[in-house]
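One chain of protein is taken out of this complex; the other chains stay put.
Now for subunit A:
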């Protein structure tokens, strides 16, 4: 136990501290931008990033993963904040945490692996599109200088890493362009116009909401959506970090950890968050492996805010927008275009449907749920295909059944038989099939009954042992599975 703690915390101290610092620098602009998306003060996102990162460094299941305020979560909160205000958001954040802990305890988090990849791809794509769309109002219709600044920011963040590798390019863009704006006295919208920065540590307080069923009814749908989306992105990120580091992680522990982090952040005035793909990749690439890197990221972030808070409010909005456009480009799955052409039709359809539903409803959870339902239907339709071949051997009629026999395929099964024959020997072979439920047994019964009405004799063969058990248990014809059933 102590040995493992030592390994998870202190086996990579130097690289963890450096990587954590790099991540903190990259986290600040995102935390501010996501607060603006959610419609709250920048401090709500910054406090959330600080508290979630520090909490998850202790209780998370995936060392080296970065969790903080995220775009996916921010997008889900927009209507709640607009209609009911910050206190309701904090209450919803706490409830989100409780739901996530329950998901972890009851191992529901494990079910997340059943989310098909088409839905996952649709999820990251629609996330990128929504975050991008949220940036447009900040620059559209503003001055020419605004457009120019966005462009310069993009040039810096994409070209500079070719030459300067140690300092993150977005930070250089922020410092350089904020300095230029201040020095030249350019009049432009800055972060401070959208909310203030408090240069202090967060306080503990209980959200000022009425504790009644009405309040719960308001926040519950948001909390459930936040809990699902948060876990989905966190577990996806955990798999990516697992893959990058070639190690395994505890997914149920991670769900419970995400829950605890959200509960604590809610009581300290932070918005709900989850794991971040982009930041976790930055962390691993910068050498971060242990829990220390996540801890340092959170701590360093709040220190920077306390020290440089009055400069942060001077960051021009176009620079922040430029950085967020880079984040969107990085989030979007560009191989989706190949995927659309090469994946099975139904998968491509599910992916597109997920994206379209999210973009139309501005709700990631709706797209995901619709995507999962669609793929389930497609899956059932696919395996419900049943193939029946008929051949005549020595004047006996043989049917070979191929495919899964269950509620969705019984209709095709029954339709395939011609019940007009009289006084024949009929053999139905199930060796390429499997019987799944009582509607399948009912269908077999029905087929036998119909044939017997015309004095045919029916024989069933080739049932595998589980199918046989089910048939014996449920059939209304005794000894149906015997060698020969005579009339």
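As a convention for this text, a residue touches a chain if its C-beta (ideal position, glycine included) is under 8 Å from a C-beta of that chain, and two chains touch if they have at least 3 such contacts; residues count from 1.
Basically, contacts and distances are computed from a predicted model.
Comparing "FIST signal transduction protein", "NADH-quinone oxidoreductase subunit J", "Nucleotide-binding universal stress UspA family protein" or "Sulfurtransferase complex subunit TusC" against the UniProt entry of the hidden chain yields the protein name "Nucleotide-binding universal stress UspA family protein". Contact with the chain that does not appear here is found for just one residue of A:59, A:129, A:244 or A:313, A:244.
From the options A:6, A:285, A:391 or A:469, the residue with contact to the chain not on display is A:285. In the complete complex, the hidden chain is touched by one of A:124, A:157 or A:226, namely A:124. In the complete complex, the residue from A:8, A:333 or A:472 that touches the missing chain is A:333. If you put the missing chain back, the residues of subunit A touching it would be 113, 117, 120-121, 124, 236, 239-240, 242-246, 277, 281, 284-285, 333, 335, 339.
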